[in-house]
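What you see is the complex with one protein chain gone and the rest in place.
Let's look at subunit A:
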């Protein structure tokens, strides 16, 4: 490795600087899109491109320096760079399918009907419980009455 660490010098320094400037400009544009993007999917796409640009920058850096210390970082980024956008896309699909018209109507009615049933059951249970004898204000004179009378 020490032999092959022939970091190209001279004119290639300027070439590397130009490449770094191009990558920096690309990263700035992608970051601008990520900040400005109207939807979350735009930001996910911009995140993917930003990961690719950062990987290119790390590859350029390790090529210019002539050491391979950061190549495992490249490997990890190529493994895990896609998980962020996949998760974002997955949750976007689940959330916005509830937001589109057709599914929204069906799911909305379903949830509303469930909610109404739940409230009905709850109110019925409350009434049953009240009729069961826990309603203090109505039956109060009768029920709490015996304990004072018994002693």
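Criterion: a residue touches a chain if its C-beta (ideal position, glycine included) is under 8 Å from a C-beta of that chain, and two chains touch if they have at least 3 such contacts; residues count from 1.
By definition in this document, contacts and distances are computed from a predicted model.
Enquirer: Going by UniProt, what is the name of the one chain that was not included in the view, given "assimilatory sulfite reductase (ferredoxin)", "Molybdenum ABC transporter ATP-binding protein", "Monovalent cation/H(+) antiporter subunit G" or "Phosphate transport system permease protein"?
Expert: So, among "assimilatory sulfite reductase (ferredoxin)", "Molybdenum ABC transporter ATP-binding protein", "Monovalent cation/H(+) antiporter subunit G" or "Phosphate transport system permease protein", the name matching the hidden chain's UniProt entry is "Monovalent cation/H(+) antiporter subunit G".
Enquirer: Residue by residue, what part of subunit A touches the chain that was omitted?
Expert: 1, 4, 6-8, 12, 15-16, 18-19, 22-23, 25-30, 32-33, 39, 41-42, 44-46, 48-49, 52-53, 55-56, 59-60, 62-64, 66, 68, 71-72, 74-75, 78-79, 81-82, 85-86, 88-90, 92-94, 96-97, 99-100, 102-103, 106
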